[in-house]
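The other protein chains are all here in position, but one chain of the complex has been omitted.
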Amino acid sequence: MQSLALYVGFGLVTASILCIGAVGFTLQFGISNLFNLAFGATMTAAAFVAYIGNAHGLNIWVSLVLGTLAASLLSFLLNRGIYLPFRRRATSRFTMIMVTLGVGIILQFGIEAIWGGDDFSYNMSTGSSVHIAGMLFTTTQLTVIGIAVVATTAVHVLLRYTRLGKAMRAVAVNERLARNCGISVKAVVDSTWLLSGALCGLAGIVLVMDVQVLNAGSGDDLFVLIIAAAVLGGIGSASGAIAGAVVIGVVAEVAAGFINPEFKDISAFIILAAMLLLRPTGLFSSVATAKEVAR
Amino acid sequence: MSGAWQFYVATLVIYGFVYIIAASGLNLQFGVTGVYNFAFIIFQAAGAYCTAVLTLGPSSANGGFQHYILGLHLPFPLPLLVSALVAGVLGVGLGALTVRRLRADYLAIVMLVISLIATGVVTDYQGLFNGAAGLALIPQPFVSVTTSLVVYDWLYAAYAGVVCLLVLVAVRVLIESPLGRSLRAVRENENAAAALGKNVTALRLLVFGVGGAIAGISGSVLVAFAQAWSPSSWLYAETFVLFTALIVGGVGSNLGPVIGAVIVPVVLAEGSRYLPQFGPPTLVPSLEWITIGVVLLVFLWFWPRGILPERKHTFLPASPARPLTPQPTRGLVGKNLDGEGGPGR
Partner (left out) sequence: MSADRSPAGPGAPLLAVRGISCSFGGVHAVADVSFSAPAGQITGLIGPNGAGKSTTLGIVAGAIRPTAGTIDFAGRDITALPSYRRARLGIIRTFQMRGEFDRLTVLENLLVAAPGQRGEKISNIYSVRRTWRQQQRELVGQARELLDRFGILDHENAYAAELSGGQRRLMELARALMAKPRLLLLDEPMAGVSPAMRDRLGEHLREVADGGVGIVLVEHQLPFVEDVSGHVLVLAQGRVIGEGKMSSLREQAAVLDAYLTG
């Protein structure tokens, strides 16, 4: 059973990274009724911004803040500059997916055009190894888990107890009603994209901190697992995203450990596909049901 | 033209035909029937793998360094036909998902994930189709006809062209028929279509099957020329390229896929091979992808229906000899609503 604990430990690290990303992704769906397929590329962009800072001598944690802010700004601009104009034209849902996909491709290959297909890494130490209850972590990984806990708690508090958070939830469930209640939908939407963009960037950077490798495809590798976590938990629900991230993260790592390292992704996909067929609205399904994701 | 040049042009022509075939199949699903099959490329892959394992012969031959299922030596054109059938059946299987009634973009995500699962499974299970390395040394058909490589390439281009033409004609006949009209009705308003007696599920399964078979045909034609096929040949981004080709060329029309297939995959993607390489080796391919992305967004904004969109279907006007004021017919009144015509008037 020792190896089970080990893989669960790995799973917690993966789950932490997924958590941050899944909450960001699900918030974007909730607020804009949109699956942002450029999310993965945005993660990569943030990771590269952090790399630039880091390569120029900045401490890795400062670079992390830099990258997070960059992703926040980028996501906000993408929504204002591209997604909103299309949505205002009553573009069909499927066409919106194509739009986000196009944006993602431009971003990803823009990065590859600049940095090529090489691998990079951050200038940082992974810290020493720590054993806890049969699980093995580096101090960096523990910090990542810590960041995830702090970030998701902060988001949770925001959504639950602040006026902005409640407004976000209101807009996600019924935009027209929210507007009629006097909520400034535009400000809420902007805030949500800034917030979710920050989470997106944060996820991308801690991912690279964990795997120690950065390239143009970094974000995309994890992106599908993020989608899986968000959908499993119930798209549009932040709590669901957290739950989904834990399930996917732990299951993926345990499957990778016990069956086959390649199985990491496939096991997550199979869970996702099964979930979509049996209970498409996910575990916490209120927003997904409100948006009629499945009939 | 030098031999190398001819080879290049012939290859481009063959790829062009292959893309046109694939785009036509996707057009039937996406353009005509409104089915967003984001897993389209796996049907091309199915056709390619099928043709490969039906022509490679047993895996133990050639030193046994490739592992794959089956391994027959079927003569031309059997591999093509079997590939179409297998891909078609797979298509119907995937189509069964649409019964679940998910929102269009949600369904697209499901299909995307299935595409990735397929890639993952083929990559990880070496025994299926030789995993990530893929299959190579796939024999070309009718090689005995000529010893000249150049002549063979043009011969193959002619073969690809004939297949392409047959597919285009078959698809056109389907689209222009009442069945095609029912498919378009399903696209426009599936509830109204059902209320008028159309079996929406059966119609969708039909286009999944036919579209899948067409994708399989494109894969078969491609692989027998390229002689190699691996998971990197059918990443999910290829589906994106085909969708872009349709959006640019024209959604739902007969010639739209042709134009789109020529512009997007051929000109934008392959054509740049002709450009002198500058910068690091990944720069030009990256710029190709960026161009495709930008072209897609530009078209979605300005010309979402594409260059040659589906045209209006009209019918020949009534001839003067047959007046429109109706004769009395059973159950319907002989008068028009202004009270003119009809019996006794």
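We just call them A and B in the order they show up, numbering each chain from 1.
In this text, a contact is a pair of C-beta atoms (placed from the backbone, for glycine too) under 8 Å apart; a residue touches a chain by one contact, two chains touch by 3 or more.
Remember, it's a predicted structure, so these values are computed and weren't measured experimentally.
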Displayed chains contacting the withheld chain: B
Candidate in contact with the missing chain, chosen from B:69, B:96 or B:173: B:173
Option touching the unshown chain, where B:137, B:192 or B:298 are the choices: B:192
Hidden partner chain, residues of subunit B it touches: 170, 173-174, 177-179, 181-182, 184-185, 188-189, 191-200, 206, 310, 312-315, 318, 322, 324-326, 329-333, 335-339
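Everything below uses one rule, namely that only the chains that are shown with their structure count from here on.
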Chain centre separation (subunit A, subunit B; CA means) in Å: 33
Complex contact set, residues of subunit B against subunit A: 36, 97, 100-106, 108-110, 113-114, 116-117, 120-121, 123-124, 237, 240, 243-244, 247, 280-283, 286-287, 289-290, 292-294, 296-297, 300-301, 304
Touching residues on subunit A, where the partner in the complex is subunit B: 35, 82, 85-86, 91-99, 101-103, 105-106, 108-110, 112-113, 116-117, 224, 227-228, 231, 260, 262-263, 265-266, 269-270, 272-273, 276-277, 280, 291-295
